[in-house]
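Structure, as structure tokens:
As you look at this complex, bear in mind that one protein chain is not there, while each of the others sits in place.
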Amino acid sequence: MTELLTTPQAKELHRKFVEDVMGMPSGEKINICQQCGTCTGSCPTSYLMDFGPREVIAAFRAGMIDKVVQSNTIWLCTSCYYCTVRCPAGIKITDLMYELKRLAIKYDLAPKQSKNPAMTKYFIDSVHKHGRNHEVEMMARFMLLKDWSLPFKFWQLGLKLFAAGRMPLTARNIRGKDELEKISAYLEAQEAKAQ
Amino acid sequence: MKYLYYPGCSAEATGKAYDASSRAMMDKLGVELVELDDWNCCGATSYFSVRELDSFAIAARNLAIAQEMGDDELCVICNACYTTLAKTNRYMAEDPHVFEAVQGALGAVGRSYDGNVKVRHVVDILINDIGVEAIAERVTRRLTGLRVAPYYGCQFSRPMGSFDDVQVPTTMDRLFEAMGADVITEFDAKTDCCGGMMMLTREDAALRLCHELLVAARQYRADVIVAACPLCEMNLEGYQPRVNKAYGTDFNIPVMYFTQLAGLALGADPKQLAIDKQVVSCASVLAAIPA
Amino acid sequence: MTAGVEKENRVSDQFEPRLIGFLCRWCSYNGADLAGTSRMKYPPNLVPIKTNCSGRVDPTHIFKAFAEGADGVLIAGCHPGDCHYINGNYRTAGRFPLMQKMLEQLGMEHGRVRLEWVSAAEGDKFARVVTEFTEEIRALGPLAWKTQTAAELSESGRAASDRVEEAVPA
Partner (left out) sequence: MAEEKIAVYICHCGTNIAGKVDVEEVTRWASEQPNVAVAREYKYMCSDPGQDLIKQDIAEHGITRAVVAACSPTMHEPTFRKAAGDGGLNPYLLQMANIREHCSWVTIDGDAATEKAKRILGAQIHRLPLNVPLEPIEVPVNPNVMVVGGGIAGIEAALKLAATGKKVYLVERDPSIGGHMAMFDKTFPTLDCAACILTPKMSAAGKEPNIEMLAYSEVTQVDGYVGNFKVKVRKKARYIDIDKCTGCALCTEACVVRKVPNEFDQGLSKRSAAYIPFPQAVPLRATIDPTRCLTLTGKKCKQPCVAACGPEAIDFEQKDEEIELEVGAIIMATGFQLWDPTPETRYSYGKLDNVITSLEFERISNASGPTGGHIVCKNGEPPKSVAILHCVGSRDENYQEFCSRVCCMYSLKFSHLIKEHLPETEVYECYIDMRTYGKGYEEFYKRLMNEGVHFIRGRAAEVSDVGLSSEEEGRLIVKVEDTLLGITRRLPVDMVILSSGLAPRSDAKATSQIFGFGCSSNGFYLERHPKLEPVSTITDGIFIAGCCQYPKDIPDTVAQAGAAAAGALALVDNATVKVEATIAYIDPEKCSGCHICVGLCPHTAIRYNEEKDAAEVIEAACKGCGVCVAACGSGVPQQRGYLDEQIFAEIEGALAV
């Protein structure tokens, strides 16, 4: 099964994926996937994915998880959970997608053209900075750095929202905002210790 | 009645109207919403992408505060916040490893959480605590004849389905039926995905999903779509022009937060409900229901 | 779970509790057989003793087991309603709490006796129960009763069992 696990990185990703997934509650259910396709058929965005949810599991079994991590698949998951609630094998596929996102970010393997990792990053930055996600700031940053075309696409809507007071320009910080960074730092340290 | 209340980040921006209308509606029902002190972002789906434990710990900070405030229930209006917070509880209960880690992380900032604060979606509270009968009694402006398409979105009852059916939720249907509306119970797309955050990163994909939803709403002759999530509402309402542009359609279907429409039925002032803050005009809706 | 069993199964210097399991012949004994035919793995600490019905298990049997050095005793019978003898297992259920009380009066920790309903189809449940039970008793540690003589114990047991039966509604 693992003849495809040629590169050290592929081996490492496979190992980490197995370790993490088997650590999840009922993570071992991934073993009993019937490849029935209910997940992919239910997925609102699978038609765009390099690997549909079903193929993600097939690829994992073929020792190709590294290919999946580098694919666009995981950045197209909208976390709608259709696959998870419909899976006849009880596999928590949405959680698998999160796991793959984590691997992609951890090993910096996200496809460069994909905007989602950046969006994720700005979201977290914003939360760390203010304690809450300041939508306007996040979007502004995203547009400036990632997608120049957006402001032009959205100017009409933007104006309407602004007029309606639905786009406040200044952010309010929470008192305990530094707590969030501390929490992340603590968990990062713990993880480091574990390895 | 009194509930500890978690507005969520959108409530301060695009989702202002959801926050305002929730408070106004609850007020009409004699329920006080006490805002959670110094709450932080639930982490939404983004944190899951960094370290799963981060998302749980970040979310748990809010639950810890609720515990500190001596409450064992937390009312949430945003589907994403609801799922993230509830999922945190579930995983803390299911997985001792998660429980430990979260405790440790909270400990690092001088907090602690035992996992006993029940996360309640506002719809859950309306249906199961207040009850449709009690609500029906307080209706002053019946929604007679109004074709309402309740749009639950993804994370309303998925994945947990703790207070409503995972695949075919009906709680909002029951709510608006009690208010005399002509509810489209068979609304096929009621839990389909609106595209969520993808509207910014893969607009084509998100527009396609919104288009499918709007087609379904039109097929069922909906006068209004009511949503229970800021992102759903934003995408379905705000992006209708973009959908029309992309698909050569002429959709102009009013989309409201369900709390706005419910608020109207309960006699709240449209201003309080921030109905004028909608992008697609709700005039047709207001006109359709006798004051 | 297998990993856990792996650990339990190795003969190591950690405390290995000695357990006696009274299995009703119709349901639980067959359930244990099914665990075998399905090659499920569980700790080796429990020795099964077959009775026709869990209702046959007499307080004195339990005293005897503890007196002979058992650290825990399991009674397993058919699910309520499934009893091959109509309601024998209800007798067991009625008797059990009082047996527990007695044992506690005699200074025994709660949880050294356990009652479970295991059907002939529940091989997995049998394996799970034995695994849990072994762990729990391991945690409780050895029983200090081995010093006392079987005679006096089964005597007190016999006396106590009278009290039990009087208390059980016929």
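In this document, chain identifiers A, B and C correspond to the written order of the chains, with residue numbering beginning at 1 in each.
In this section, a residue touches a chain if its C-beta (ideal position, glycine included) is under 8 Å from a C-beta of that chain, and two chains touch if they have at least 3 such contacts.
Not measured: the values here are computed from a predicted model.
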{"item": "Interface partners of the hidden chain - shown chains only, full complex considered", "value": "A, B, C"}
{"item": "Option touching the unshown chain, where B:A189, B:A222 or B:C282 are the choices", "value": "B:A189"}
{"item": "Residue in contact with the excluded chain [from C:C53, C:M102, C:L115 or C:I137]", "value": "C:C53"}
{"item": "Contact residue for the chain not shown (choose from A:R54, A:H134 or A:K160)", "value": "A:R54"}
{"item": "Missing-partner contacts on chain B, residue numbers", "value": "165, 167-168, 186, 188-189, 212, 215-216, 219"}
{"item": "Positions on chain A contacted by the hidden chain, ascending", "value": "34-38, 40-43, 46-47, 52, 54-55, 86, 88-90"}
{"item": "Touch residues of chain C, complete complex, unshown partner", "value": "5-6, 9-11, 18, 20, 26-27, 29-30, 32-33, 35-37, 39-42, 44, 47-53, 55-58, 60-61, 64-65, 68-70, 78, 81-88, 91, 95, 119-122, 127, 158, 161-162, 165-166, 168, 170"}
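Convention: only the chains that are shown with their structure count from here on.
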{"item": "Greatest separation from chain A - chain, by CA centre", "value": "C"}
{"item": "Interchain centroid distance [CA atoms averaged], chain B/chain C, Å", "value": "51"}
{"item": "Centre-of-Cα separation between chain B and chain A, whole angstrom", "value": "22"}
{"item": "Centre-of-Cα separation between chain C and chain A, whole angstrom", "value": "50"}
{"item": "In chain C, residues with contacts to at least two other chains", "value": "none"}
{"item": "Chain A: positions in contact with at least two other chains", "value": "none"}
{"item": "Chain A residues touching chain B - in the complex, by the definition given at the top", "value": "23-25, 44-45, 48, 75-76, 78-82, 84-86, 92, 94, 98-99, 101-102, 105, 114-117, 119-120, 123-124, 127, 131-136, 139, 142, 147, 150, 153, 156-157, 160-161, 164-168, 172, 174-177, 179-180, 182-188, 190-191"}
{"item": "Complex contacts: residues of chain B adjacent to chain A", "value": "9-10, 12-17, 38-41, 43-54, 57-58, 61, 91, 94-95, 97, 101, 104-106, 108-109, 111, 154-155, 158-159, 161, 166-167, 192-193, 195-198, 200-203, 205, 209, 238-239, 241-242, 276-279"}
